[in-house]
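Of the protein chains in this complex, one is absent; all others appear in place.
A and B label the chains in the order they appear, each numbered from 1.
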Amino acid sequence: MSGPYRIDGGAIDRGRSLAFRFDGRSMTGHPGDTLASALLANGVRLVGRSFKYHRPRGVFSAGSEEPSALVELRNGAHREPNTRATVAELFDGLEAFGQNYRGSLRHDLLAVNDLLAPFLSAGFYYKTFMWPKSFWERVYEPAIRASAGLGRLSGEADPDSYDKGFLHCDLLIVGAGPAGLAAALAAGRSGARVILADEDFVMGGRLNAETHEVNGRSGTDWAAKAVRELASMDRVRLLLRTTVVGAWDHGVYSALERRTDHLAASNGKPRQILWRIYSKRAILAAGATERPIAFGGNDRPGVMLAGAVRAYANRFAVGAGRRVGLFTNNDDGWRTAADLTARGIEVAAVIDVRDRRPLADVPGARILMGGRVTATWGRRGLKGVELASGERIALDCLAVSGGWNPNVHLTCHHGGRPLWRPEITAFVPGGGLPEGMTVAGAANGTFTTAAALAGGHRAAAAVLDGLGVSVAAGEAPGASDEAAGVSAFWHVRESRGRAWLDLQNDVTVKDVVQAHREGFRSVEHLKRYTTLGMATDQGKTANVGALAIMAEQTGRTIAETGTTVFRPPYTPVPIAAFAGRSRGREFRPTRLTPSHDWAAGQGAVFIEAGMWLRAQWFPRPGETHWRQSVDREVLQTRGSVGICDVTTLGKIDIQGRDAAEFLNKVYANGFAKLAVGKVRYGLMLREDGIAYDDGTTARLGDHHFVMTTTTANAVLVFRNMEFARQCLWPGLDVHLISATEQWAQFAVAGPNSRSLLRKIVDPEHDISNEAFPFMACGEIGVCGGTPGRLFRISFSGELAYEIAVPARYGESLMAALMAAGEEFDAFAYGTEALGVMRVEKGHAAGPELIGQTTARMLGMQRTVSKKKDCIGNILSERPEMNREDGLELMGFRPIDRSQELSAGAHFLAPGAEATMENDEGWLTSVAWSPELGHAIGLGFIRNGHARVGETVRAWDGVRGRDVPVEIVSAHFLDPDGERLRG
Amino acid sequence: MKTGAWIGHSAVDAMRYSVLQILKEGLTGNRGWKPVWREPEPKRRYDVIVVGGGGHGLATAYYLATVHGLTDVAVLEKGWLGSGNVGRNTTIVRSNYLLPGNEPFYELSMKLWEGLEQEFNYNAMVSQRGIVNLYHSDAQRDAAARRANAMILAGADGVLLDREALEKKCPYLDYDNERFPIKGGLWQPRGGTVRHDAVAWGYARGADRRGVDLIQNCEVTGFDIRNGVCHGVETPRGTIGADRVAVCVAGSSGKVMGYAGLRLPIESHVLQAFVTEGLKPAIPGVITYGAGHFYVSQSDKGGLVFGGDIDGYNSYAQRGNLPTLEDVCEGGMALMPMIGRARVLRIWGGLVDMSMDGSPFIDRTPVEGLLFNGGWNYGGFKATPASGYCYAHLIATGEPHPVATEMRLDRFERGGAIDEKGVGAQPNLH
Partner (left out) sequence: MIIDHPLLGPRDAQEFVILGDASLIDRPDWQAEDAAQQFHDYQHLRDNPAGEHRELWFHEQGDRSWLVVTRSTLTHEVLKVELARDVAIARGRNR
């Protein structure tokens, strides 16, 4: 026998023993145990400490509603704080620890808080800790933070993996208790596609915890048989250990399946799977949760929910105590007395608040009708209770039942509000249910087994009917109706000492009364002021009692008082489960250019750009600093020839009779008259007139253009162009396709670029300066007939080309270019060298096109045509975008040429104070120009063109720099463009 | 910052909070605490009606009373006090804005936060544990430097931390993430968090005791507009007159201003936020990811409070959907995989005014006597004190406060958008 409190029967596997440790103590349990049942079987009552007063806490429930028995489960990086012992399946080698204490669980130093409780009542912290002012962050808050919280994170990366899955079904059934099983049988037998999910590790719900009979056999057996039948159906999927946590729009549900939490190790398998379930209909059969009654000292370990005490006895074969009392306001509670007695556990007293005839005879028990428990004693566990009559009864467990709350949570995820039904003293689903959802069984306020079975069956039949599936379900399973009378009774007024509502957050009846006294009377104020229901259990057992007490205070009804809002998830879900596999390297897709492997082989350093990895520079042997590599790449290119993979630029293929007209509308500058075989620079505005992208577009034929966009905006530009095509000018004959990934493209730049390309481009294509001048383009053959495209465009300012081939030839072309370039000492260059050369040429790029830039700021106001209808030109004329003293893109160089520049510095006049009023602009991009031999920069400055030659300061206060710079033209090199035309 | 003298007599039996008071009450069973606010019936008319008893509305009423001596004021709230976005946000305060139209305003707000609790005698737990915005590339670093310099120029504080310095503060980040390694961050030491509900309650209490009528469960259903002049509001409890009606209902701005026939440069969207179960202290300040949509802080109760992007579709439903939730958690796991086993306890959706440039409005309207405050996007909480302060200034003086001169409704006609993010007139991208 595993533990002194183990009794006969139950659904545990006594044939096997599982060793486990709690807080250092070794014990054993059995398969079928939860950590809570195994602890109870071993007589462990003190499991944790409460949030505020650090009061002893023990097992309170037998399910996911548990507010008290929270533990840190597992060790090291696998540590899982705040784990409910009541749902943690026992496995061999399990290790768990109590939490929220300082010192030891038994001797928690912070239990001193309990002595100070009179001064720590609701909202006390809003009224103090204000003096002296500086003490909040330094003294008070750290102390509060350290004593609050609950369990500890490990501080290490979560070592497990998580997965996501997608499922489709006709009918999702949430909960496999009597209603859910009856519904699943009816739907499954009719051939519908059914998913049945239950959070427990055995299906059957309360049937496993009770002694009800269904169809003439024990509820547990009937459930097991039903599950076997369902498992044999092809179109039924059973999801065990799976909690449906949220109802989203249009029949989408998310469900968390715990795959390896019941095992000692996940062994490389996903620990949990987050299912996204697309359902046509859903039946919520999530059952109900018992609630307690508040009375003095009702928080001691040993005070438990009556239904839980029953579950431990019937299912887990554990006596929650040896001398048990019952305190109830309803008939159901009496089942606990009956079941315990039947299993040989002494029931010392049955205390029913109702002044009526006893429901049954309980052998050996004092029956106290109209009784009230007013106080308890026992320091770390219950030793006895005191009644209003003054009578004291020694007990080690008090089973309490204050009635049942239907689990309406999912019905409220779309803003629905539950409805109060006084005759069953419970909130039931109101209106506003998620589309396609119906509710059955106890979740609908139908508390008896027979009614739950019938309700589930009926709900399934109705759903099938709605889906047009013919029902072949037969009759609902039968059971007898048990007594379910209940009276509204929330707390014992005569209580001595504090009466707890929220066991975890230490909210007592007095706190609710005080909240009312101070004016926090709406349920939301009550919750927020007292922290009621904000703990890990979200008040599943506490809230209704508390708002009933608030209703008493205000004189309103419970219906008028209402509830707070139920929000997902139904039970807490690890962050890692929502993230699934998207972490680390898999956080986002990685896009690789055709020459990636080649570049990696060259030792390139890569940088992220629009999900792509681009070569940033290519270090050569002996180069110890990136600047050495970049300077060399720049000089190499400007001196001979360099090659850069520019595949990442967005490419959009544009075809149709109206392609030119279409381009004329999406570009700010004119495109209608672009000749075939020519390329033009294009500036794109948003409709609000801001310049957001630029690039070149080549006209390959009368009705065929190829556009390039920046890497960063490729997706956005394509989206906007499709918008223009489909929504704004649907009459134009034009079609678009994104060809970014279809074409590999390389820039070949430098005075020897033509010579190099002559060796690559098939000889029938004349690429001489005369035949193929600057801004020419054409379709060509490469390396003996491979189709390609050649564009004579230049970002570097050198004689340069971009050559494109279908992506699958990209790597070969790179190799071919390098081989052909050997005689010219050709090198690959990366984005850094590209960046240096474009700064030298004064081309705007990402740091300048930040979505706040007007054409005027770029000096391109004349580029924006006023003579045509194009996106953005009207709103670009608004006055504040055209101020005379507006920002203008200029070049900057340090007065002292040996000084470095830093992008992000702001411009201030010499001697001006560093204030916002004196701010004249900022430095956007900087580079060290190897050709000029000093730092250069681009930046926006007020009225820049009129101020060439003026000295201002590049003030970089955050980095402690302040560099005098001269305003110059942004074109540092070859301002007349002789090189690129050469 | 001292904003106003402790003026006027208390409208109710004012109770000053102190350690002594707590001791006294604690020893007498906590039976002597007084209501923090009255529950008055609305009068027939007021000098000023503030529509909306969220954070901004209550702050507005508070500063009308304390700074401008206007106490013939009612705040009309359709639900419970503080049920605006002050009741559902991620509690972050910061003044790390870039543009001159914004930064001085948010810095004023920060300075107001810094003296708030002592001023209104309520502990709102203003906790300046710092906020860091991470950068992952040289370009992001340069942008962070530009911003930090802009902040310093406006009198705020900003520090650039390189990876080494950051690692000392936040050792648990995934610096060598294979997709987006962390290179550093922009640190604002004065940023932090504030206990959001307490802000509403503190302002409410302060306004109430100076005579402002806070009227709950009183929804404004229309305006009394005659000849282009607003004379009051309509409510289920009757028409209530006022010289000035100041609307402050972010989230519902479109709906309420629609009663006055005004179309706004605003859309209503859902912003989801998330809190985990309580945990022992793990994250000291606020951390904002630079490569995904994720930011996080840890509340004094121990919950990790985090969020990310808005869902993107127009919504008044106060709830979001899975893709955004998953996106945010993906960001979290990429940034700090040590939070993987922390469990999400509660997910909520707030209704936010998304404006055409991501920046707010505090302005008059074409209807005389009707004023508008809204368009706070997902960032209204941090602005609460300055919003109330500047709105009160506008209501009382008729002129915009000097730090809020750009927060005008006509700025799009002028071409003066305050577009921090640079995404243009598409609200769901801000």
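Going forward, a contact is a pair of C-beta atoms (placed from the backbone, for glycine too) under 8 Å apart; a residue touches a chain by one contact, two chains touch by 3 or more.
In this text, all values refer to a predicted model and were calculated from it rather than measured experimentally.
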Residue touching the undisplayed chain, where the options are A:Asp108, A:Asp331, A:Asp537 or A:Asp688: A:Asp688
Residue of B:Asn217, B:Asn314 or B:Thr405 touching the missing chain in the full complex: B:Asn314
Of B:Gly84, B:Gly101, B:Gly130 or B:Gly254, the residue in touch with the unshown chain: B:Gly254
From A:Gly76, A:Pro363 or A:Gly731, residue that would touch the chain that is not displayed: A:Gly731
Omitted-chain contact residue, chosen from A:Ala19, A:Ala77 or A:Val252: A:Val252
Residues in chain A touching the chain absent from view: 248-252, 278, 414, 435, 687-688, 715, 719, 722-723, 726-731, 869, 873-875, 877-878
Absent-chain interface as seen on chain B, which is shown: 252, 254-255, 263-268, 312-317, 321, 323, 356, 412-413, 425-428
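One rule holds in what follows: only the chains that are shown with their structure count from here on.
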Contacting residues of chain A [partner chain B, same complex]: 51, 78-82, 118-119, 121, 124-131, 133, 136-137, 141-142, 144-146, 148-158, 160, 162, 164, 246, 248-249, 252, 254, 276, 413-415, 510, 514, 517-520, 522, 524-525, 528-529, 531, 534-536, 538, 565, 567-569, 572-576, 578-580, 582-585, 587-588, 590, 607-608, 686-690, 692, 846-847, 850-852, 875, 878-882, 902-906, 914-916, 918-919, 922, 924-925, 955-959
Of chain B, residues touching chain A in the complex: 17-19, 21-23, 25-27, 29-31, 33-37, 39, 79-83, 87, 100, 103-104, 117-118, 121-129, 136-137, 139, 141-150, 152-155, 158-160, 172, 174, 177-180, 195, 197-198, 201-202, 216, 276-282, 292, 298, 300-302, 317-319, 321-322, 325-326, 328-334, 337-348, 412-417, 419, 421-425
